[in-house]
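Okay, here's the structure, questions in a sec.
The other protein chains are all here in position, but one chain of the complex has been omitted.
For chain A:
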Amino acid sequence: MTTATLTITWTAICSYSRLEAERGVAALVDGVQIAIFRTYSGELFAIGNRDPIAGAQVMSRGIVGTRGDTPTVASPLHKQVYDLRTGECLDVAGVAVPTYPIRRNGDAVEVAVDKP
């Protein structure tokens, strides 16, 4: 998997203070819709904004919480719950959303999207 040619391009999305705890925002990066979340403890996660079951770009509007120790978001349409760390759907086997690298750089929140 890891090769010398892999480069990561970080794109600044917004200020960290713009993010409310346990609530998402959507971002548009090179035509890709990304849902960005800040948990209660301040961790950041980025997943695809598209609900893979309903097909609508809504994941950023789901309710953030936990299942056991797993940070989660629930689709606002039909409430399937996804693991924010892996993108895996915890309620429907075999369904997942993509995840993206995310970091806090000073006050900026940045994500990395692979360029096709």
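Points to keep in mind about this one:
Rule of thumb we're sticking to: contacts are C-beta pairs under 8 Å (C-beta built on N, C-alpha and C of every residue); 3 or more make two chains touch, one makes a residue touch a chain; residues count from 1.
Keep this in mind: contacts and distances are computed from a predicted model.
Of "Imidazole glycerol phosphate synthase subunit HisH", "Cell division protein FtsX", "ABC transporter permease" or "assimilatory sulfite reductase (ferredoxin)", only "assimilatory sulfite reductase (ferredoxin)" is the UniProt protein name of the chain excluded from the display. In the complete assembly, the contact with the undisplayed chain comes from A:A27, out of A:A27, A:L44 or A:I102. Contacts to the hidden chain, counted on chain A, fall at residues 12-14, 18, 20-23, 25-29, 31, 33, 36, 39-40, 50, 52-58, 61-68, 71-72, 74, 76-77, 79, 81, 86-88, 94-99.
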